[in-house]
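Encoded as structure tokens, the structure appears first; notes follow it.
Shown here: the complex without one of its protein chains, the others still in place.
Chain IDs A, B and C follow the sequence of writing; residue 1 opens each chain.
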Amino acid sequence: MAARTLTIDGKQVSADESATILEAATDAGINIPTLCHLDGVYDVGACRICLVEVAGVAKLLPACTTRVSEGMEVKTDSERLRKYRRMTLELLFAERNHVCAVCVANGHCELQALAYTLGMDHVRYEYCFPRWEVDNTHPLFGMDHNRCILCARCVRVCWHIEGAGTKNVSGRGARSQIISDLNQPWGTSDTCTKCGKCVMACPTGALFDKGATVSEMERDRTKLEFIVTAREKKQWIA
Amino acid sequence: MTATLLSKKQNRLPRILEHASGDKRFKILEAHMKKHQFKHDALIEVLHKAQELFGFLEDDLLLFIAYKLKLPASRVYGVATFYHFFTLKPKGRHTCVVCMGTACYVKGADKVLAAIEEHAGIKAGETTPDNQVSLLTARCIGACGIAPAVVYDGTVTPRQTPETALEQLKGWTGHGH
Amino acid sequence: MDRLKVATVWLGGCSGCHMSFLDLDEFLLELADKIDLVYSPVVDTKEYPENVDVCLVEGAVCNEDNLELLRRIRARTQVLVAFGDCAVTANVPAIRNQLGLRNDESVLQRAYVEGAQSNPGVPRHPGIVPPLLPRVLPVHEAVHVDYFLPGCPPPADRIKAVLTQVLAGAEPRLEGPQLKFG
Partner (left out) sequence: MDIDDLNEIAQKERAARKRYTLRCCMAAGCISSNSKGVKEALEKAVKDAGLEDQVEVRGVGCMKLCCQGPLVQIDAQGEGATIEISADGQGPLYQKVTPEDAASLVATLKGGKTTVQRGDPAHPFFTKQLSIVLANSGYVDPERIESYIAADGYQALHDVLREMTPKEVIETVVNSGLRGRGGAGYPTGLKWGTVAKTASPQKYVICNADEGDPGAFMDRSVLESDPHSVLEGMAIAAYAVGASQGFIYVRAEYPLAISRLQTAIRQAKQYGLLGSGVFESPFNFNIDLRIGAGAFVCGEETALMASVEGKRGTPRPRPPFPAESGLYNSPTLINNVETFANIAPIIRKGAAWFAGIGTEKSKGTKVFALAGKITNTGLIEVPMGTPLRTIVETMGGGAPDGGRIKAVQTGGPSGGCIPADALDTPVDYESLSKLGSIMGSGGMIVMDETTRMVDVARFFMEFCMDESCGKCIPCRAGTVQMHHLLNKILARQATIRDLQKLEELCDMVRNTSLCGLGQTAPNPVLSTLRFFRKEYLDLLVPDTYGPRQNGKAGAPPAAAPGR
């Protein structure tokens, strides 16, 4: 384990060589907004919200998958970054039907919270208004594809924490969809263990406990980190 | 409602395996998987073979592949739907693939496609209700030198016009309806 | 300085935002000293006047009347504020957009025929019942909007914060807990 020294937003930071920019920043108390990242689950760098500027690199880099290096100069906030982050959010809001007023996750939604943080007071792009299904066939949980942002957190926890592989992404592009098994009603899945980790992982109101109504759906994300730490490090930190 | 759905939840595998045992195509498919040592990374090759044998990838077939390769069904389905080449629905007796590559496009492939769509009464990606013709588009078949090209039942045909395309289609349907 | 001419309008929405406006309570009295409310559901004016300084628009743009009025408002108003989630995002009224093409017809059938307890039939009186737009729009997709005040409904203190800034000629900023959907 070798340490690396870098600066993040002008602040001197030291981090292990295996650390990502996001981890180094979080340790140093610097907040980088994220969306597809989830503590305890491996990162995919898909949502592009955590993009940061690194001196000497022309491209913007995702903080969640980019490793620190010696002498790296990172900027996590700039007018340009804020503009791009806000646009990314607007694209998401326009893509499917995120109607906060009638959402189980209203008030407990990472997408919504991010919109507030980034000052997104309206969406400049035309709403697509697709018609996606709501899958209510599972005895315990529901899935509203209209609220899905395809971050694939549920897929990752289902594969890598629970190990069941029930969830995956089907199709591609804007027609991508989270599926259970062979794209069958969730309630008919042969592999779902009903563990509920996907529901815990979901940042929006797409996956929810049955019976939750508007604004009721809170999640306990620390559970996931707890399981992973217990499994990998044999440390049970409740 | 949940109860009725859950009552449907049952292991489909035994039925599929039983059905497969009586179908030679499954044997050929399994031999192909064996050739690849049932490795996970052979999934796409196996799907190619399955589609070649069965014409399209229906759920039972995907489940059979998942079982034999020891992969989650969701992974097999995710891969099968990612790639354009795989189709989960049966195709018509004839297939007509209009190349919509740039060269074909600037030379009027859009007009050829429009003419076929109007004649057959279907959109690209669909099959006529009588199951005679499936109409598809391709993202460049690399026949740009002879644009616009259309592939009729696997035969690349050069320099198509709405008229030549309709002639071909009418030949398939037997009469010009 | 002259008293500012302020208007509020109610397009396709539930009037909840206007209820919230009324919740301004004693601030309404303060307002009354500074502004003339020239057009509003709570004022009996038939025609949207010229030279309005500020207009709060509640609701989504659902039918041809909404659109016509909104365009007139834009032409005659200096500062247009999208007032509440329906105006900002099209919100609940826009759920019919998900039904795709011809959704206008299918919602009318559902409301006036399938759901009718008596006299089923879609009302279509030219000049009286405005035709629905094929697609419900948030206000800014129809005309330019100067400021956005989301919320379902926006609570009175937020309305107050925005109004105070706008009336002072400043650019209102909704920050932190002031910015909220739903």
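Note that in this section contacts are C-beta pairs under 8 Å (C-beta built on N, C-alpha and C of every residue); 3 or more make two chains touch, one makes a residue touch a chain.
All values reported here derive from a predicted model rather than from experimental measurement.
Touched by the hidden chain, which of the shown chains?
Visible chains that the missing one touches: A, B, C.
Touching the left-out chain: which of A:67, A:160 or A:223?
If we include the chain that is not displayed, A:67 is the one touching it.
Which of these touches the unseen chain: A:6, A:19, A:32 or A:51?
Considering the complete complex, A:51 is the one touching the chain left out.
Since one chain has been left out of the picture, which residues of chain B touch it in the full complex?
Touch set of chain B with respect to the missing chain: 39-45, 47-48, 75, 78-79, 82-86, 100-103, 105-107, 138-147, 149, 155-158.
In the complete complex, the non-displayed chain touches which residues of chain A?
Within chain A, the residues touching the omitted chain are 44-48, 51, 59-62, 65-67, 83-84, 87-88, 91-92, 94-95, 124-126, 128, 149-150, 169, 171-176.
In the complete complex, which positions of chain C touch the hidden chain?
1, 4, 50-54, 71, 74-79, 142-144, 146, 166-169
Definition applied: only the chains that are shown with their structure count from here on.
Is the chain-to-chain touch network here best called a line, a ring, a star, complete, or other?
Chain contacts: open path, no cycle.
Indicate the whole-number Å distance between the mean C-alpha point of chain A and the mean C-alpha point of chain B.
Computed value for the inter-centroid distance: 34 Å.
Give me the residues of chain A that touch two or more other chains.
none
Taking the complex as given, what residues does chain A use to touch chain B?
Its residues touching chain B are 137-139, 159, 164-172, 179-183, 185, 187-191.
Could you list, by residue number, the parts of chain C that touch chain A in their complex?
82, 85, 88-92, 94-95, 97-100, 135, 138, 140-141, 145, 148-150, 152, 174-176, 179-182
Going by the contact rule set out above, which residues of chain B touch chain A in the complex?
The touching residues are 1-2, 5-6, 8-9, 11-12, 59, 62-63, 71-78, 81-82.
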